[in-house]
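Quick one: structure below, then a few questions.
The complex appears here without one of its protein chains, the remainder shown in place.
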Amino acid sequence: MNMIQTIDLTKRFGDFTANDHISLAVKEQEIKCIVGENGAGKSTLMNMLYGLLEPTEGKILIREKEVNLKSPTDAIANGIGMVHQHFMLIPSLTVFENILLGAEVKKHKCLIDEKTEIAKIQELIEQYHFELNPMDKIEDISVGSRQRVEILKMLYRNVDILILDEPTAVLTPQEVDELMVSLKNLKKQGKTIVVITHKLREVMELSDSVTVIKHGKVIGNMETKDTNEQELAQMMVGRNVILTVSNNNMVDEQAEIIYKADNISTVNIFGKKVVDNMSFCVRKGEILGIAGVEGNGQSELVKIMSGLMETTEGTISFHGENITNIWPKEIRNKGIGIIPEDRYAQGLCKEMSLGDNIIAGYHSRKDVCKRGILQRKAINSKRDKGIKDFDIRVGDINGAVAALSGGNAQKIIVSRELTANPDMLIACQPTRGVDIGSIEAIHKHLLDYAKKGNAVVLISSELSEIMSLSDRVIVMCKGKITGEIEPRDTNMMKVGLLMAGIHEEERNE
Amino acid sequence: MNSTMSSKIIKIMNCILPVLMAFFVGGIVIAAIGENPFEVYWILISKALLSMTGFQNTLHYAGPMILTGLAIAITFKANIYNMGMEGSLLAGGFVAGILGAQLAGIPAIPLKFICLAAAAIFGMVYALISALLKVKFRANEMVITMMMNYALAKVLEYLATTVFRDAGNGYVCTPIVGDNAMFARIFSKSRLTLFFGIVILILVIMFVVMKKSRLGYEVTAMGKNFEFAEATGMHVGKTIIKIMLISGALAGIAGGGWMLEDQYRYTLTFSANPGLGWDGMLIALLGSHDPIGILIAAIFYAALKTGADSINMYANVPKEIISLIQALIVLFLAVKFIHEKFSFRRSAKKVKEA
Partner (left out) sequence: MLDSILYDCIYHSAPIILCVLGGCFAYKANVLNIALEGMMLNGAFVSVLTYFLTGNMLITVSLTLLSALIYGFVFSYFGITLKGNVIVIGLALNMVASAIAGFVLVLMNSANIIIPNFDLNALKIHIPLIENIPVIGHMISGHPIITYLSFAMILLMYILMYKTKFGVYVRVVGENEEAAKSIGIKTSFYKYAAVLIGAIGCALAGMNLSLERLGLFTNNMTASRGFIAIAAIYCGQGKPVQSAIYAILFGLARSLSVNLSIFAGNAAGLFDCIPYLVMMVVLSMASYIKHKPIKERGYKVNE
């Protein structure tokens, strides 16, 4: 029996078609993977199945009956549960409160019966062999545990179809393995599972069948056993994918150290140490990669490096000068460029024009600002030069940044930071959510820049990006450096262990 | 180009529509007390805008409002809700009044300069307190300034009733300012004075500051995206202090000017109800924080105020109806009834998908 079937499902936003006549079927008790590049329309499809978006055209059939899903409540009533990529949990509430949110057990008609609730959840946890304590607060538990809470939240609601959106994006390789075991167990217990991903290794290991989506269309439906990683990758991207750029620069090991962080630490809002005694240095002409599972202190490290967060201890020096805790403006004036983590929050202002964005951070420089007055003409010529040199595709040259695609918006930042000609560049997630063409271009810019004798600190959660671009990689886990590796002669297995915080020495013992 | 044109029209419509809606509700109220709203509104417009004297009076009232409007705009635009301009205005007015009376012997031009400069400084000092509490202590600026306004009004009331009281008068007030301190009227019939020229000069300066300067750029960036402003190195704390100081100075000058061109002495109803500072809020919102918009909005609103005196005289409607209409305009201005460019939202959606 087909648990889920879609027939010509279409979703349009204005004149942009996110999903174009998608037809697929998920059989009972199978694990189905839906793969595609970022922006291919996977999330839109899932949001329609979960009632968060209404289809423009087409039908959704659940257990071979047509349904009209108006809200997540409808979806749950039809036995569909979803685990979102960004967890839908309330950090200040406990595990059991989160699981029972919307399905509270009451006593005396209006008060919440906490005792019964805890007992119920304990039972549920044991039933599925999950490792969790119902009394823990969400803000205190690991990302992997949070994901288990999300899954339990759905299981408690008696769903028999589970949709997981990019479930492995935030997990260590070891946690990924645990998740796979859990999912296979759930399948044995009779659940049907749909996983959205773009990681092909997981598809091959986990799924029974695969659907490939590209540009909002279904490119292929097949049994996993009839295909392989290369074929899937080709279908996803539409051509051979080998990362075409890789780092061939040879760094002089005696080159001058220009940036040095010495025992730096900081704490988050809850007073927890999120960057813990980190020390590293960057040499001229070198690309230093910082790898790690998301949420292990990389964001905070970048914030410290770019002046958005203060350290509790430790010092940072640049060209031998102490620059600890100076402000972002001064950091740029010292000659450090920054590509921030969150493009639209920190890097660009969507509602402002291209020109205004291309001078941001450098708007006090003499070439664009004289006696406190901005020089429009100089700004416009700077903008035009950036657009030309970095091949940025814009519709309306006077328009706002909001009209640009992710890749072109990111190129605005890259152009801004590189034309200021800094000695060092901090690049944080430089290619997140960017199309393949732009990824290539940005990678090339970074390599060329380093080749000229400048330094780059590259922070990325895409391990392949780090491994192919960096000269040297340090791995972070829980705010600590767990190891340093040479990307050219290290295998992924070792990196995975470091990312999970397991040192080689420990393992040998 | 076409799309920016249409978005401008939508912007203007979003300012005009709330005004019409407020007048509509106001009209219902007028009708409810048994008067003809059309007649009342006609008196209002004809007396305030269509007669030369009326129009000059309108400009006269618009002067301080342009300044308080600018004072609000520069902070609101940066998403800093400084409500302290009412206090700055009172402080500025009070000090200008006292100096104008005490130093009456000084020649006209230096005396006016001293009074206005002192007004600006007092306005700035008053604003600086809340700015520092905001920046150094992270206290919510709106709550702080509202409480400070109340405390300041009490302090000034105390000063006006004790130390600086004009004993010769039956009601609580400070001594009248010297002739040298008063701005003379330009025309014999209307109340318009040269202070309006100063206002226009300040407006031009503020136009450059808000539209062309680095500070204006930073204020815009802060208003649109605080995190972006911080991450790209605009020292937000310092900028907050700067704009609060500018805001305080503008409101202080507004108070000083209002003292020297209209009131001549500090009374307990110096800034009327709901206060010139509050008028500034309406004007800033109505003019969408844009200097030109503020000029137009201030003239429009001053016309309401001048007209209000006339409806009190010629129609049987209390002029307090204007306060109600004012409040309703602010309320309706808080909502964008027509959404800007549909394509704008779609492209934002596309980005999310990516």
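The first chain written gets the first letter, and so on, giving A and B; residue counts start at 1 in each chain.
Convention: a residue touches a chain if its C-beta (ideal position, glycine included) is under 8 Å from a C-beta of that chain, and two chains touch if they have at least 3 such contacts.
Keep in mind that what you see is a predicted model, and the values were worked out from it rather than measured.
Considering the complete complex, the chain that is not shown touches A, B. Of the listed positions B:N79, B:N180 or B:S288, the one in contact with the omitted chain in the full complex is B:N79. Screening B:L17, B:M146 or B:I296 for touch with the missing chain picks out B:M146. Residue A:E310 is the one among A:E64, A:E294 or A:E310 that touches the chain missing from this view. Of the residues in chain A, those that touch the hidden partner chain are 52, 71-73, 76, 82, 84, 86-93, 97, 101-102, 104, 106, 110-112, 153, 266-269, 271, 303, 307-312, 327. Listed here are the chain B residues that touch the chain not shown: 29, 33, 79, 81, 83, 133-140, 142-144, 146-152, 154-155, 157-158, 161-162, 226-227, 230, 236-237, 240, 273-274, 278, 281, 285, 318, 320-321, 323-324, 326-328, 330-331, 333-337.
One rule holds for everything that comes next: only the chains that are shown with their structure count from here on.
Within the complex formed with chain B, the chain A residues making contact are 13-16, 18, 38-39, 41, 43-44, 306-308, 327-332, 338, 340, 342, 344-352, 356, 360-361, 363-364, 369, 372-374, 396, 398, 400, 402-403, 405-406, 409, 433-435.
Chain B contributes residues 3-4, 208, 212-215, 217-218, 220-221, 224-225, 227-235, 342-351, 353-354 to its touches with chain A in the complex.
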